Structures are given as structure tokens and as C-alpha cells.
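With one protein chain held back, the other chains of the complex are shown just where they sit.
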């Protein structure tokens, strides 16, 4: 299992007139958490795109339990329960506020795709090797 | 069953460097579709908030099948399969491009809440009456 | 002089916890207005990009006079005071609410650039001809 933690502070622009973070903006936080997870493995998503691989999101499921508020310093826990097989990778995210309350939980599925032609491909070997360390 | 259709044109800001609409931005389209659905019933979400009722999103599930592109004129089909009971309402959305291809399908669950205190409440009687016509 | 008008309805996501449209979101409205202006000339910005020309924004100046509110149906007036010479084009925008109050006024300067290499270029001849009609 691979796990990582990322901190994000809520921006004013991310709130709406309900006085809470707009539900669609949690996807920005999850994206930051995935990018930082990959960076912690010693790789970057930016490098992967330069190698010609894109990772479009194909499925999301999020449950919202408590609102995040302006200026909250959020902790996003990211878990990969298994090494991706084939073209699919599944991230589990949980977001906590500074009182350690669970605000929301999400599952995001992405595909590995070749940028040219957008055909399905697999996780780059380079990244897979870095990831395997966490699953032994 | 209540159904409605709304058109939205993709803005440049809604694309990302993959050249497609960012996955988190579909929630803006769904939100527009819900607001227009309520307007078609002869009511507005803005009026509901003025009456002291907010509708926070509590659960979302979206599957992305094909990308939406800049300047696409999208059609969002919105379906209410049943009149909400208690504090919960469930919207089903499908987005189609101009070639009538299904781009994504989502289910969004919201709660009726009192703005003061954020306690659960039910759909305003006024709106329920307008909605009941579609279910006989 | 070329002038055009575009309508945009304020989305919930575009508000912030001050209960008004976030100042950075007016740039989305200006962008929609520019795209619709070009469409009214019988052309699209999307076509221009396909021809290999991009129009990055290089300078913006906006004054905010009154807030736009959720669900407001805004009217954006767009003016081109002169046919662009060289690589530069200057749009003037004003946004009005349904009470015809001026909410904000902006000037946006963009460049015509070749997408490959990002060198400065000029307005495509095709578009210039359509535009010249408005300046005689």
C-alpha cells in the first residue's frame, strides 16, 4: 500500500456564497494530492506528460461530510491500495481539517493514455519500479 | 419523472493543457443544469436561498466517457426520477456534444438544509407542488 | 467601431463567501464576450486556433464598481475602437446587470501569436476582412 499526505490551504476563490468550499473545487485538492504523491515517489506528473503519457480522469465518486472553510489548512490523505494493472489507476483520498475531522472522501480513477492518439497504455516502467517498493 | 435540457458552451478557461475540459469543471455544468431545471418549474434556486434554504451537495458520482472540447455546445439532460422524500434530492445528468455523443453521466445528491444552523429540512411546499405535476 | 452584446448568467461556483462574484471570474465573462463577438463576425476563435494562431492575453485593467450577484443575467458590451494593427488587439468591455447598472469596466489587450514557436503575427486576413465592414 502506498500512502501520502499533502497540505492545502483553502483560497478565498474556492468558497461560494454558502460560505463553504464549492463542491467542485475538491477535485483541485485531490489533483494536488496526486501530483505530490507522485513527487514523493521521486517522479513528477509533468515528466510523465513529457514522456507522452497523459492521465485523464474517467470516474469520480465523492462523499461530502462536513464543509471546508476559507483559510482552513487541509490535510489530504492519498492511498493506492494496489499497483495498477493494465491502463487503470485508482486513488483514494480523504480530506481532514485542523480539528482532524473528516470532511470528504473520494475515489478517483484515471487511465494511462498515450498523448498522441489517446490510446490506452500502461504505467511507465520507471514509475512502476519506484512504486513497487511500497508493495513488498 | 421530471426531465429538462440545458445548453452550455465550453469556455476557454474550462479547458486544461490536455486540450479538454478539466474533469472538475463538469460540476459547473451540472449546477447550471439544476438551476435551469428549477427555473423551468417556475421557481429559482436564488429564491429558495432567500427563503432560508440552502442545498449543499453531499454525494457525486461521475463517469467520463469522451472529452468535451473548447467551444463545444453541450446539451445537459437532467432527470429527477422521483419526488424527493425527506431532506434528500437526487439529480441524474447526462452531457452530450453536438454530434449527440454521450460525454459523461453523473448523479448528484443534495440535501435541503436551513441556512441558519444548517439543520436538515425538506423541499419547500411551493416547489413540491410545482414538481408534483410531473409525477402524475 | 465594432460593438457587440453578450448575455451571461452568474453561476453559483462563481460567487465567493462575500456573497458576490469573485473578482477573478469576470475574466471568464470577458472571454465569453470576446468569443461571441468573433462568432458574430462569422468566425470563431476555435477556427483561428486550428489555423495555428493563438491569442494570449498580455494586459488587463479592470475597475469594479458594483458587485454581480448569483443568478444575475449580465449583459457584456464589447467594443473594438479600432482595427488592430500589427500583432495587438484591444477589447473594451462593460458589464451591466438587469437594472442596467454598470458593474465593471475592463480593457483587455491580446496578441496574435503563431502557436508553433509563439512568435508574434497579425490578425488572419480572413477575419480582418470581416471586421473592416464595421469600420467604414
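Note that the chains are named A, B and C in the order they appear, and that numbering of residues resets to 1 at the start of each chain.
In this section, contacts are C-beta pairs under 8 Å (C-beta built on N, C-alpha and C of every residue); 3 or more make two chains touch, one makes a residue touch a chain.
Every value quoted in this text rests on a predicted model; they were computed, and no experiment measured them.
Peer 1: Since one chain isn't shown, list which residues of chain B touch it in the complete complex.
Peer 2: Touch with the absent chain occurs at residues 12-13, 15-20, 22, 24-25, 70.
Peer 1: Since one chain has been left out of the picture, which residues of chain C touch it in the full complex?
Peer 2: On the side of chain C, residues 18, 20, 23-25, 27-28, 31, 49, 54, 56-64, 67 touch the unshown chain.
Peer 1: Could you list which residues of chain A touch the chain missing from the display?
Peer 2: 9, 11-13, 27-28, 31-32, 35, 44-46, 49, 70-71
In the analysis below, only the chains that are shown with their structure count from here on.
Peer 1: If more than half of the interface residue numbers appear on both sides, call it same; otherwise different. Which is it for chain A and chain B?
Peer 2: Comparing the two copies, chain A and chain B contact each other through largely the same residue numbers, since over half are shared.
Peer 1: Between chain A and chain C, what is the separation of their C-alpha centroids in Å?
Peer 2: The answer is 34 Å.
Peer 1: Any idea how many Å lie between the Cα centroids of chain A and chain B?
Peer 2: It comes to 25 Å between the two C-alpha centres.
Peer 1: Using the touch definition from the top, which residues of chain C touch two or more other chains?
Peer 2: Residues 12-13, 70.
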